[in-house]
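Only one protein chain is missing; all other protein chains are in place.
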Amino acid sequence: MIAELGQLSLILAMMASMCLGFYPIVGAIRGEPRLLIMAKPMAFAMFAFTLLAYMALTHAFVTDDFTIKYVANHSNSLLPVYYKYTAVWGGHEGSFLLWMLMLSGWTCAVAIFSRGVPLIMVARVLGVLGAIALGFYLFLILASNPFESLLPYFPVDGRDLNPLLQDIGMIIHPPMLYMGYVGFSVAFAFAIAALMAGRLDSTWARWARPWALAAWGFLTLGITLGSWWAYYELGWGGWWFWDPVENASFMPWLAGTALIHSLAVTEKRKVFKAWTVLLAISAFSLSLLGTFLVRSGIIVSVHSFASDPERGLFILGLLVLVIGCSLALFAMRSSMLKSNSRYQLVSREMMLIGNNVFLTAATIVVLLGTLLPLVHKELGLGSISVGEPFFNQMFTWLIVPFVVLLAMGPMSRWKRQAIGDLKSQLLWAVLLGLVMTALLLTSFERFSMLAVLGTFLVFVIVLTTIQEILLRTNQQINWRNLRKLSRSHWGMVLGHLGFAVTLLGITLTSNFSEEREVRLNIGDSVELQNYQFTFKQVRHIEGPNYSADGGVVTVIRNGEFVTELLAEKRFYPVQRNVMTEAGIDSNLLRDLFVALGDEFTDGSWGLRVYVKPFVLWIWLGAAIMALGALLSIMDKRYRLVCVSKATQAKNIENRQIAGTGADFG
Amino acid sequence: MVSRWVLFFGVLVFSLVANAEEKYQFENPQQRADFLLLTKELRCPKCQNQNIADSNALIANDMKRKVHQLLLEGNDKQQVIEFMKVRYGEFVHYQPPMTPVTFWLYFGPVLFVLTCFGYFIYQRRRNDGQNVAQNITGSVDDQQIEKLKRAESALKDTQ
Partner (left out) sequence: MVKKYLLLFLPLVLFLLLTFFLVKGLFSEARYEVSTQVDRQLPEFSLPDVMDEDQLYTRQVFENQVTLINVWGTWCVTCAIELPFLTSLREQGVRIVGLYFEQDLDPDFGGKSLQQIRTDIRQTLNQLGNPYQFNIFDVNRDYSMDLGVTGAPETFLVDMHGRVLLHHVGDLNERVWQDKFLALYQQAMLEQKNG
């Protein structure tokens, strides 16, 4: 019964999106306020019905309603109840419903938090979002309905949730990732609305900026959680595999990073308007492309959903419609754009656009690297693989000029920057950076040129960031001066420092990690970087829906006890799946990582032992970046929009009544 | 040949008795580093998308064993990669070969960067020229420039 209600509300949500995608747009074109005011209620309705449908599906999971095909395939009566809540997004259909919940949620948020924006603009934005949503509601209902029934013949028990997904990291990773993916739809909708209105001034950039920042922050967290999850759950000690599915989330992140910088320039200096619009379109398009890649099975990946060419074709059709139309609109409308702002070759504008160029180049690297094997094969040139060695090589080349620009950008002035000042500041950073690099790297036994490069770049970022703060506080760092800096300024500082932290983690982990694949009897030990790992015993563990062997390993360093690790090898009987749960001891300086392998006939065990310096910094830095985005959103400029919305709205209304007749307050 | 075959089973029995600590033993640290790098760069042909270090498939284990054996025999990294490519094709190495299509993979991003910066410099040069012209006409706001330009093109049309 409740499942039928869910199905019904899903259809109602689709109808709401249909109205939302149609009437406000028509209203904006024909200038009818009666149609414009429909936008917000329809946005609320769309969200409410989607939420209802989502709750109905959750209810089906919690009450073990195996008459629903999706529940029967992704749950089991023995599954712990908290995993039943998260199993809702454990498969294609449910995760797409979550995707839609996010999309309608963002739409609803735009309706609530945009009272400072003229109604006609809000109506256009919501209309665009509604039109996109309509396509995906159709996809959900027609091609991947989560409420599909198995009646009259349904199983006694379900096939259980994929054990890989039975994990705390998986509880939060997909929602965060989808929040990011889908969040770029808002910036996209603002850009499209501006194109439709033919008013590509910088106002849309100011309105879209906090939304883009929010989406970027969520995406950063989502990717980070995914990487962290892969690290401790897959048992290979790796944190990034350049797998197409990871690349699918990395591309919108790179484009999004370019977007939030470009939006800043467009807002403040009214330049790069067409470029910013293109980036807003690209970021969301790449999100959609990622969704397509993951769900169509077109590309071979470890963690793609079950492939289905028909579903793939449906999403591809939507993709062509959404991206094709918006790029066509872009091509036709943005030719009217003219940038009249004047700036020199050495200026903050140029540094930022330069950074944009490198971020876009990075996006192209990932895009080509992900899709070119497909093209190569389709052209009949044979199968090739593009993976870690290629990406590492390309990113090593790209990151050097990128960091140089990142270091100079914040210190430079708008319009024109004297080269001499910049030179002396950079010289300090470079010299001090070299010294600090040397100091840090002497604590490692090995020497590696890449480690020197990476660490040096990190210190350059950190030092120039400090110099920039000094510059803005007139060389006097005290509480009062620091408080004068705006929140969005602190957001930038955190963003850059977070990037440095992540980069340091990547550099040191990649160059100084050590691993051993060993075969140990109980009581045997192996030594790695002065850590002595002793294989104490193997315990049998009975979990709620699995049984496991738990290898206990104690770690001793220089005669002192460090930690005891439990590395599990779990067997999930329903799906007949074996999973490794690595035993990890984590701190800021290093991770100790043990994964249990197979048992041999003589009673010894295969184990993989890793020491990974600074690996935690990778995710820590990403969290700092996300915090930076949060700070930027909380900047007074944007809050003002909310607080004095009433007065501002009135002002805009007055202005518009006085101005062109097409715009309505 | 028979002796090799017998030897194999002999080794097999021996290895059951001995307690080999490390699964793959190396003569020097460089060999170990090469082994770790190679097993990360070689792709398991049977798996979805995994390198042979991460995969537990039979073929991945056999390849790892082969890599180890080849390294101990004194082959360098490139020779091991070639060995695998002869058997499993270009697909087996995560670094794509240079072909007319993969040319764009390697140089597409580079060309993009160069084109962009070339364009910026060209545009700045041109704008510098325009700035001089604008300085002559004095301070005009954007709208006025727009009007002027429109008037200019209208004039051209009539000519």
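Chains: A and B, in written order; residue numbering restarts at 1 for each.
The rule is short, and it goes like this: a contact is a pair of C-beta atoms (placed from the backbone, for glycine too) under 8 Å apart; a residue touches a chain by one contact, two chains touch by 3 or more.
Computed from a prediction, not measured in an experiment: that's the story for all the values here.
Engineer: Give the residue, chosen from A:112, A:142 or A:320, that touches the chain omitted from the document.
Structural biologist: Checking each option in A:112, A:142 or A:320, the one touching the absent chain turns out to be A:320.
Engineer: Which residue from A:330, A:343, A:456 or A:535 sits in contact with the chain not drawn here?
Structural biologist: Here the residue in touch with the unshown chain is A:330.
Engineer: Out of B:91, B:106 or B:120, which residue would touch the omitted chain in the full complex?
Structural biologist: Of the listed residues, the one touching the omitted chain is B:91.
Engineer: So which bits of subunit A touch the chain we can't see?
Structural biologist: Output for subunit A: 274, 278, 281-282, 285, 292, 296-300, 307, 309, 312-313, 316, 319-320, 323-324, 327-328, 330-331, 334-335, 371, 374-375, 377-378, 382-383, 600-601.
Engineer: List the subunit B residues touching the unshown chain?
Structural biologist: 1-2, 5, 8-9, 12-13, 15-16, 20, 23, 45-46, 57-59, 61-63, 65-66, 86-89, 91
Here is the rule we use: only the chains that are shown with their structure count from here on.
Engineer: Using mean C-alpha positions as chain centres, tell me how far subunit A is from subunit B in Å, no decimals.
Structural biologist: 23
Engineer: Please name which positions on subunit A make contact with subunit B in the complex.
Structural biologist: Touch residues, subunit A against subunit B: 234, 236, 238, 241, 243-244, 300-302, 304, 338, 340, 342, 344-345, 350, 353-354, 357-358, 360-362, 364-365, 368-369, 372-373, 375-376, 379, 381-390, 393-394, 398, 515-521, 524, 526, 601-602, 604, 606.
Engineer: Quick one: in the complex, what on subunit B touches subunit A?
Structural biologist: Per the touch definition, subunit B meets subunit A at residues 16, 19-24, 36, 40-41, 43, 47-51, 53-54, 89-97, 99, 101-102, 104-106, 108-110, 112-113, 116-117, 120-121, 124, 127, 131, 142, 145-146.
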